[in-house]
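Left out: one protein chain. Kept in place: all the others.
Order as written gives the chain letters A, B and C; numbering starts at 1 within each chain.
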Amino acid sequence: MRLWDTTNALHDTILKFTVGEDYLLDMQLIRYDCQASIAHARTLAKIDILSVEELNAIEAALQEIIQQVEAGTFTIRPEQEDMHTAIEEYLTQKLGDTGKKIHTGRSRNDQVLAALRLFYKDHLQHIQEQLTALLQALDRFAQKHSDVPLPGYTHTRKAMPYSVGQWTRAFADAMKDNQRLLATVMEWIDQSPLGSGAGFGVPLPLDREFTARELGFSRVQWNPLYVQNSRGKFEALILHAFTQIALDLNRLASDLIFFTQPELGFFELPGNFVTGSSIMPHKQNPDVLELMRAYAHRLVAAQLEVQMLVSNLISGYHRDYQLTKKPVLEGFAVVEQLLEVSRLLFQHLRVNAAACQQAMTDDLFATHKVYELVQQGIPFRDAYRQVAEAVRGKKQEKE
Amino acid sequence: MRLWDTTNALHDTILKFTVGEDYLLDMQLIRYDCQASIAHARTLAKIDILSVEELNAIEAALQEIIQQVEAGTFTIRPEQEDMHTAIEEYLTQKLGDTGKKIHTGRSRNDQVLAALRLFYKDHLQHIQEQLTALLQALDRFAQKHSDVPLPGYTHTRKAMPYSVGQWTRAFADAMKDNQRLLATVMEWIDQSPLGSGAGFGVPLPLDREFTARELGFSRVQWNPLYVQNSRGKFEALILHAFTQIALDLNRLASDLIFFTQPELGFFELPGNFVTGSSIMPHKQNPDVLELMRAYAHRLVAAQLEVQMLVSNLISGYHRDYQLTKKPVLEGFAVVEQLLEVSRLLFQHLRVNAAACQQAMTDDLFATHKVYELVQQGIPFRDAYRQVAEAVRGKKQEKE
Amino acid sequence: MRLWDTTNALHDTILKFTVGEDYLLDMQLIRYDCQASIAHARTLAKIDILSVEELNAIEAALQEIIQQVEAGTFTIRPEQEDMHTAIEEYLTQKLGDTGKKIHTGRSRNDQVLAALRLFYKDHLQHIQEQLTALLQALDRFAQKHSDVPLPGYTHTRKAMPYSVGQWTRAFADAMKDNQRLLATVMEWIDQSPLGSGAGFGVPLPLDREFTARELGFSRVQWNPLYVQNSRGKFEALILHAFTQIALDLNRLASDLIFFTQPELGFFELPGNFVTGSSIMPHKQNPDVLELMRAYAHRLVAAQLEVQMLVSNLISGYHRDYQLTKKPVLEGFAVVEQLLEVSRLLFQHLRVNAAACQQAMTDDLFATHKVYELVQQGIPFRDAYRQVAEAVRGKKQEKE
Partner (left out) sequence: MRLWDTTNALHDTILKFTVGEDYLLDMQLIRYDCQASIAHARTLAKIDILSVEELNAIEAALQEIIQQVEAGTFTIRPEQEDMHTAIEEYLTQKLGDTGKKIHTGRSRNDQVLAALRLFYKDHLQHIQEQLTALLQALDRFAQKHSDVPLPGYTHTRKAMPYSVGQWTRAFADAMKDNQRLLATVMEWIDQSPLGSGAGFGVPLPLDREFTARELGFSRVQWNPLYVQNSRGKFEALILHAFTQIALDLNRLASDLIFFTQPELGFFELPGNFVTGSSIMPHKQNPDVLELMRAYAHRLVAAQLEVQMLVSNLISGYHRDYQLTKKPVLEGFAVVEQLLEVSRLLFQHLRVNAAACQQAMTDDLFATHKVYELVQQGIPFRDAYRQVAEAVRGKKQEKE
């Protein structure tokens, strides 16, 4: 029985279709829904909708659910539709009339946003820590190999010389900018939705600031309609920040796939990082790098899916919003795994200094020759053309 | 132990990362992998790589796997990485040296494509049948309500009159065009990849046409590199065809959400198709239509994900391709569910003829008045302006 | 003065915003709008809305516009909004009342679709011819270099041997599949929209089949609402077909950027195909290949833009549709340029057979060694492991 059920049974096919995977996805969120429910119950107690005894009973029962979730013994049944029904049903079965009071002053619309935002805050915090750990690994790697020269490429062609240290720090600096962006993402997310009901407030004198403080939100999102309209909006920003991280790692992985080619051999993956072929016995494949590269596209697609889902719709909740849950939750899982693997990678990646050194061929220094002429007073463009002719001459000689 | 394992154990985190959900997704494909393996074994027997006894033993064992899959008793373990390893391991454990021969003349690269294409063909056939069933439901609905008038809207404003029958047939005609497109999709897919190995052929005289016939493919995809390069390409076309279907249903659902508004009330969903609110007791919400509308975006995102994944890469397999599996398999599931729900919808959707009739207000017939003047010989643009002024006059009177 | 102007002047900023670039884009379509207008006038004459004299006058005036367009002397002014107003104004200024009759029995909604579809048909035909020309260039190139060996790569690592001929033919086969798809695209497009008005028909006995025949359409798109609903739908399919072509060329360009690296040198671009650097005098950059690779993304984005624009909207025209024009017209220009450049490329691309030969190292033949053992009766998986160990041994020796 769903929260809104009165008499009509929903057609089986329609139930299955509308529930979709939601009851499964909610298993990742239910812990946060219980937390938010505790804060909500306390808010209700403050205005005497719940007595102290009722509050205590509800808090105890919600803690039980959290423990069962952690123990893996709590399940949401498909016909319950979502965690919200599962929680209210549990409370009502256990506490009778007291359980029936938990939904006073809220809607599933603000309830799910509270659970999602608590999940987001928790995981964004974790991702910031992962970025810090990755930065440490990059820093150690950069220091260790700072003097190893590396050919710089433009257009996938040798351009000018630089070093393994500089290459590594380019990614470190990108990650620092990503950290700045994540801080802004956190600022957006860190607004309490509870008390906004279905988008038009609740006819009760709820102390929304109290609820926000109880849950650790740094401010209340006051406008109830904006609470609803920010569904999808906030998620798009989260996913955008993730695409920024993932596309930097996509670049990093592309570099490493290129640099670890046997034809170049500047870097090497350790033996327990490479995979083989089912048919070709000699293969040592960088599958780990290829998947690091590939996952960026899943995140870009997820960002897009969320933005499309909420477009061309009028204000206020629509069931379409339900489909934003999956790309966002998957997005978190993907980015957390990418950051873990990247950090691990830089702890084990090997540099082949000899191969790097050997690759520092003359052409990489053509620009330096131009600047020697410039230092002698020749205008840059003339110096450039002079060296260009010399290079071409040498090339033709060879041919 | 993976097929390519020799000595190095893969780092646990890397294994987990590279396998991802693949071993789970493969449960949808393994039946087809077994079918393809039987055809491949017969091809090997034709050139005496397998004896008749070996072939029979392999066929029997593969049939066992299929039965276990259908009975729900076969599982692919994460450390097996994929169905290909699971199958070869089963055969080798059961048949010893005979099992070790099954991978002769193939690579996982052509093997997975064979399984995927057999899956695609099966399900595309099913989708064509679903479209035919939907067309029948649309036709019945159109006939039943062909005479009920309906206000035509442009710019979400009343425009000109038409009928429920014409409205319904607009979607039927779109679905007929979709069927034409699906036929072309099927033509692309219906090429046998087996025998192309890892993209560069196999040094064995395999009778590729024999294998194709055994599996019901209408032709061989001869160029081995094209076999590999069509990974993602074919999937993008499949998903595009699905977005065409889903965006037509998105339009249909948008119309119905609009037409079933109490303010208009032209159509009505039956009671067991609508859902309620957890807070507002009066609500009758068209969640089923909203999700019909929403799923189109998942398919558009899936199409995009596949096209991005395979871009900017050189020819030949990359592990990136693995990530194409999920959006495609999910795409099939989504479109099959959408078609089932749409058909059901038209079997139960109600038309409120009285509300339609009442909505046929004067403004809808303004264009007809223009044409009455045109029939009297007044040039169209003059007639248009004359009626426009009359309409404006009447409007001002009211104000 | 716009066609719909009666008294209210539109606010300047709103006019500028709503017109956008439309009046410029229409310069590509106006020729087709005139053609369609001629056919429409003949249809009107058939039912005596126009007299023979009026028809002749209108045809002559429309031919004048076509000539002025070709001579570059016709312009659409921003305040005219679009070609439809420009045409009607020209006719009315020239022919008085006769000009005011041209819009009888049509709406800009079916009028613009007619012009677009005639444009599409013309250009799709051209693209098919370009594909045929590209196939000829590929075929000549494949024949010329059919015996030159080429290392096959998987995971950007050497895999197995194949040849320049096989590599080339992989792309030829892809283009043949693209031609099949384009034929289906043409089938969709080849439906006459004229006579459907604003999506709800026109209260006149127009002979829609006659109009279709006059314009060379092979059938009438009968359902007027489907005519409107196919806006965006048809364009998405066109753009999808273009992404299929462009992503194949993206793969081709990626291969060539890789193969023309000085480190490999399998292929070479002629001197007048490469570009240089403003700072590094030695550079020979494959910008042409990089842009061939890059344009695929513009087409994927265009496809997406069109699909998003028409989603979540009810049936019937919305001004949103106007924004589909630009991505589609740009899409045609992009794909036509890509095909021209690709063909030119294969007429000038050089193969460095010596470099190819030199790259045919032992590891490429490891799989062949496995098959020698298989021929001796060793089960494949055992043979595979035996060769794998040998390769590993040799590798360790070197280290």
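For this structure, a couple of remarks:
By definition in this document, a contact is a pair of C-beta atoms (placed from the backbone, for glycine too) under 8 Å apart; a residue touches a chain by one contact, two chains touch by 3 or more.
Not measured: the values here are computed from a predicted model.
Considering C:198, C:212 or C:238, the position touching the chain not shown turns out to be C:198 (whole complex).
When the missing chain is restored to the complex, the residue among A:66, A:133 or A:237 that touches it is A:237. Within the full complex, the residue among B:149, B:286, B:327 or B:379 touching the omitted chain is B:286. Interface with the hidden chain, as seen from chain C, comprises residues 2-6, 8-11, 13-14, 17-18, 20, 84, 103, 106-109, 111, 197-198, 202, 270-281, 283, 285, 287-288, 290-291, 293-295, 297-298, 300-302, 304-305, 308-309, 318-320, 322-323, 327, 337, 340-341, 344.
Residues 3, 6-7, 49, 88, 92, 97-98, 100-105, 109, 152-156, 159-162, 166-167, 169-171, 173-174, 177, 180-181, 183-184, 187-188, 197-204, 221-226, 228-230, 233, 236-237, 240, 243-244, 247-248, 250-251, 254-255, 258, 293, 296-297, 300, 304, 307-308, 310-319, 367-368, 371, 374, 379-382, 384-385, 388-389, 392 are the ones on chain A that touch the missing chain. Seen across the whole complex, the unshown chain contacts chain B at 154-160, 257-258, 261-264, 276-277, 279-287, 290, 304, 308, 311-313, 363, 366-367, 369-370, 384-385, 387-388, 391.
The rule is simple: only the chains that are shown with their structure count from here on.
When the CA atoms of chain B are superposed on chain C, the rotation angle comes to 180 degrees (nearest 5). Where the sister copies chain A and chain C meet, the same residue numbers recur on both sides for over half of the interface positions. Placing every chain at the mean of its C-alpha atoms, the farthest one from chain A is found to be C. Here the spacing of chain A and chain B, counted between their Cα centres, is 28 Å.
One inter-chain figure worth recording: chain B and chain C are separated by 24 Å, centre to centre, where each centre is the mean of the chain's CA atoms. In chain B, 3, 6, 103, 109, 197-198, 202, 293, 297, 300, 304, 308, 318-319 are the positions where the chain touches two or more neighbouring chains simultaneously.
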